[in-house]
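One protein chain omitted, others in place.
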Amino acid sequence: MIEQEIETERSEPLVEMIGISKSFGHVQALKNVDFHVGYSEVVGLVGDNGAGKSTLIKILMGIHHADKGEIYFEGRRVAFSSAAEARAAGIEAVYQDLGLVNTMNITRNFFLGKELVRYGRLGVLDRRQMDKTCLEYLTSLGIGIRSPNEAVLFLSGGERQAISIARSMYFGAKLLVLDEPTAALSIKEAQKVLDFIVDVKKRGLSVIFITHNIYHVYSVADRFTILEKGINLGDVPRKDVTEEQIMRAISTGTPQWPTD
Amino acid sequence: MPDDTRLMKRPKNPLFFPHRVGLPKAIVKPEIGVTVAFLIFFTLFSILSPKFFAQINFAAMGTIASQVGIIAVGATMLMISGEFDLSVGSVFGMAAWIFGTLVNQGVDPILVAIITLGCCTLMGLLNGMITVKVGIPSFITTLGTMMLWRGMLYFVTEGYPLHIVVTGYTKSVLNSLGGYIGETPVRVTVIWFTITTVILAFILTRTRYGNWVYATGGNLAAARALGVNTDRVKLINFSLVGLLSGLSGTVNMARYLISQPVLGTGFELEAIAATVVGGTSLFGGYGTIIGTFIGTFLVAQISNGLILMGAPPFLYMALTGVIVILAVIFNTYVRKTARV
Partner (left out) sequence: MAEKEKVSRRTYAKYATGAVVAVAAGAIGYYAGTTTVPPASPTPGAVTTVTTTATQTVTAPVEKPTPEFTFYLVTHAPPTAFFGIQKKGWDEACAAVNVKGVYTGSKVDGDVTEQLSLLEAAIAAEPDGIACVIGAPETMDEPLRRAIKMGIPVVDDNVIDPRPPDKRIPYLVYIGENSYESGHLQAEVFLKIFGKAPKRACFINHAPMVYCMVLRWEGFKDALTAAGCKTIDNFATVYDPVKTSEDVRAYLTAHPDCEYMGSGFIEVSCFAADVIKELGLEGKTLVSAIDITDHGLQYILDGKITNTIDQQPYLQGFYCALELWHYKKYKLIPRDIYTGPYSVTKENAAEIMELAAKGYR
């Protein structure tokens, strides 16, 4: 695991997407969109359905290829051609099903795909080490689980979300893309996840928070990017805008704050 | 690796309520249902029929259980990874025919055994390739190959059985593969079954490949997203089932000494029945090889016990059906509510 150092203000952003355009057949999904995410920053990527949020993210993750535009990651020009490449660079996405296998326990899920093994190629699981590491790491992040052998099925929604994020962190993610992380959670659980996201930010990761729930994202985000029908309506820091203004911007399609 | 000093003590204000550590974990394993059922029937039959509790009877039970059992444990592994194989019975029949034909041609029986196993593995791989690469549901694919191989078997034999010509050397090879162990009534096939079970159970629960199998069946998209090569996992499992069908067919030749086109009919359903009775979920991602091992013995025991009690033969089929349904209900309940 790469030690995440707490970064203070840095001049260049972690992710910079410039002039991205993408069409699917006749439909123009994105038109000349600029988007950037700084170090240790939580950016709320919001917009109505069909605005192009998921397309933008898929282009960043390498699942789609942009027709026009450039992407810079950690200051270098990149063009990922698959999700695996994006993950190798440090961009991890946590989707709604959380990428957890319900029937397995926490340890197996945590190390899925990157299990710790003994005897090399035979691939015998080093269960004791895996259990120990998993428990220690989750505990260090403040996620209190009873035992790493508990099936993921029996955990609350908030805990599962946290474990999924923790897994990405453990394996060296620099940027997390969270798609509706608080949907389907109770109010208490949602708050726990939001607190956790703030904690994640303090440890040096950046987060792109995609959601329809403006109240949730408002409490944790540093900045908002609003997309509408493929265009970037505006980039605005939290201090310059209120929740109502954002929501009205989305529903009317025009920015409600002074733009420069 | 994180700094050890940081991790030794719990943070003062954890973000989540601390769970009560030290609560005893309910060790409700998936095999519990079938084990209890096995013990109940064992006791029941021992009381009802005095001839049941005898070495020779247990040996006979073992022989019958091993026939389908060797295949069933492979089918379990495949089912955990989310796929079915309905063609195992036909592959079994083909294995017997390939073995018999080659041995009758005078080919060295050990070489014949290897060739048979190879052919059957390829048949399994074919199932896998069609399912994984073309994307047809395995149920349909293996339904098709089941009919394909069965049809081929009827075609080449024209319906007639094939008698195996057994001379001295061939006989000794056959006996070492599937004959009796010394003077005991126990057959070597039971050893094959046990070894296969132990190996597969180990692979499933204690290696990373096993973790991939669970993940492929439990949440295919998540497994793929995390870098597990789910296609390779499925292909390997399909080939494994083919191999084990061939193995069972080969080692049981010592008993049959005949290859008939109807051989193996119904094995696929028996294998699946033993698998679900043992605690494996039909939907994948959850299962136990040991459970299947006990499940095949449970089914063999019922058939055996009913014969000893002199019950009408149809009762066996009906009772097995009832037990399968009850077992699935119970196992589903265990799976869903096993909690601290």
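Letters A and B mark the chains in the order given here, with residues in each chain numbered from 1 onward.
Quick note on the criterion: contacts are C-beta pairs under 8 Å (C-beta built on N, C-alpha and C of every residue); 3 or more make two chains touch, one makes a residue touch a chain.
In this text the structure is predicted, and so the values were computed from the model without any measurement.
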{"item": "From B:I136, B:V262 or B:V322, residue that would touch the chain that is not displayed", "value": "B:V262"}
{"item": "Which residue of B:I64, B:M129 or B:L143 touches the chain not shown here", "value": "B:I64"}
{"item": "Per the touch definition above, residue among A:N32, A:S54, A:Q129 or A:S147 touching the missing chain", "value": "A:S147"}
{"item": "Hidden-chain contact residue, picked from the options B:I140, B:I195 or B:M317", "value": "B:M317"}
{"item": "Chain B residues that touch the omitted chain in the full complex", "value": "21-22, 25, 27, 50-51, 53-61, 63-64, 67, 158-161, 163-164, 166, 185, 255-258, 260, 262-263, 265-266, 303-304, 307-308, 310, 312-314, 317"}
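Rule of thumb we're sticking to: only the chains that are shown with their structure count from here on.
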{"item": "Separation of mean Cα positions, chain B and chain A [Å, integer]", "value": "42"}
{"item": "Complex contacts: residues of chain A adjacent to chain B", "value": "1, 83-84, 87, 95, 97-104, 108, 111-115, 117, 122-125, 127, 133, 136-137, 139-147, 149-150, 154, 158-159, 162, 192, 195-196, 199"}
{"item": "List of chain B residues in touch with chain A within their complex", "value": "1-2, 6-7, 10-11, 13-21, 23, 25, 206-212, 214-215, 217-219, 221-223, 225-228, 281, 285-286, 339-340"}
